[in-house]
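Heads up: the structure comes next, in structure tokens.
Excluded from the complex is one protein chain; the other protein chains are retained at their positions.
Here the chain labels run A, B and C in written order, and each chain numbers its own residues starting at 1.
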Amino acid sequence: MRTFYIGDDVQLEHMGPDVAILVVGGEVDFEVSPQLKARLMRAIKAGNRRLILDLTDVTFIDSTAIGVLAGTVEKLDELGGGSLSVVSNHEKVVQIFEITGLDNMVTIHASRDEALAAATVTR
Amino acid sequence: MRTFYIGDDVQLEHMGPDVAILVVGGEVDFEVSPQLKARLMRAIKAGNRRLILDLTDVTFIDSTAIGVLAGTVEKLDELGGGSLSVVSNHEKVVQIFEITGLDNMVTIHASRDEALAAATVTR
Amino acid sequence: MRAFQDTATHAASELHVLARRSELGVARKYAEDVAAAFGLDSDGRYEFVYAVNEAVTNAIRHGASDEEDMIHMSIAADAERLTFCVRDRGTFVMPEVDADESSPGGRGLALMASLVDEVDLHIDPGGTTVRLTKLRAASPSVLETAQAQAG
Partner (left out) sequence: MRAFQDTATHAASELHVLARRSELGVARKYAEDVAAAFGLDSDGRYEFVYAVNEAVTNAIRHGASDEEDMIHMSIAADAERLTFCVRDRGTFVMPEVDADESSPGGRGLALMASLVDEVDLHIDPGGTTVRLTKLRAASPSVLETAQAQAG
């Protein structure tokens, strides 16, 4: 039973060389959070510093994945700056971000367009 | 009831400018661990990078103080290197270091002389 | 490996799975079914399943020594309370000091506490047992409070 998927990274050349969009869908549990971490670390290693994680199709995200996102923000800080934005308008997912305080570490956008617009402004 | 004391820092000029000895005694609990942290951070701010924490007279050290020691090691790492050595031959104190894994982050010496000898060699 | 002694109310049922990440979806499905049978509403079910997933994740991640170990789940319910019990036979461990790995953890227990009405963590030489209880007439959960404030 695979209850999740990880899409291909999307590189948006017109946004500048350091913006990458990563897409995950389904239920992000401890079966998938290590893969999510590897994917985020690879994007950072490739030079990306403004990361957008599109969780539009995610209905469930566990504490190990929350830990991965918090760790990613810390990693970007260590490397001298950058940002992680998350796309979700799933009520429960957003509330889990609030309970864990992750909403203080990442910006949450309701749509990918909103996240891209914010990334453009930041530029 | 004060069950602890914090001694004056000892600066040993002949050991080089970056060695400092800090002395604490008694029961290091959550009443004293914030002071221990402040003392360690001040020593680091003053430029010391080889810290010796003399716990010879400590009979009890709680998890908040263990956290302070772990945080100090991380801080030194962040600043590009350094070391924290601990002096204790109190059986229980040493065993608490082992249970928490702190013995993997700091070197434990049975006496201050042993710690100083090690600091000299490291030099 | 399910054993429903009373399929109508799920008053007593058990599920035993290998300590593998791939069983997490199975555990969530089991919790969802049990919560639905007990009559929790959609918010309550989500919270219950979420808390169960955290407890089972801990049992797999920290409690089990390898993937051949078993994780034991069981249910107890009466008119007022639904309790999900997760048990492993491992040793309660120190959190990892993940030097540069840096995926700061420690949120699981507090999440469980936010999402169900009672959490009980029992540690003895035989292993770790977590009991998660939802009351039928529950005080508003954190999620519901957040919703009320947002709305």
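By our rule, a contact is a pair of C-beta atoms (placed from the backbone, for glycine too) under 8 Å apart; a residue touches a chain by one contact, two chains touch by 3 or more.
This is a predicted model, so every value here is computed, not measured.
K.L.:
Spell out the interface residues on chain C facing the chain that's missing from view.
P.N.:
91-95, 97, 104-107, 109-110, 113, 117-125, 139
K.L.:
If the missing chain were put back, which residues of chain A would it touch?
P.N.:
Residues 70, 99-101, 105 of chain A touch the chain absent from view.
K.L.:
Touching the hidden chain in the full complex, which residues of chain B are there? Just list them.
P.N.:
Interface with the chain not displayed, on the chain B side: 1, 3, 27, 29-31, 37, 60, 62-64, 66-68, 70-71, 74-75, 91-92, 95-96, 98-100.
To be clear about the criterion, only the chains that are shown with their structure count from here on.
K.L.:
Based on the touch definition given at the start, go ahead and assign the chain network to line, ring, star, complete or other.
P.N.:
line
K.L.:
Tell me which has more C-beta contacts between its two chains, B-C or A-C.
P.N.:
Result: the pair with more contacts is A-C.
K.L.:
Based on mean C-alpha positions, I'd like to know which chain lies farthest from chain C.
P.N.:
B
K.L.:
Between chain B and chain C, what is the gap in Å from one C-alpha centre to the other?
P.N.:
40
K.L.:
Could you say which residues in chain C touch two or more other chains, in rising order?
P.N.:
none
K.L.:
Show the residues in chain B shared as contacts by 2 or more other chains, in ascending order.
P.N.:
none
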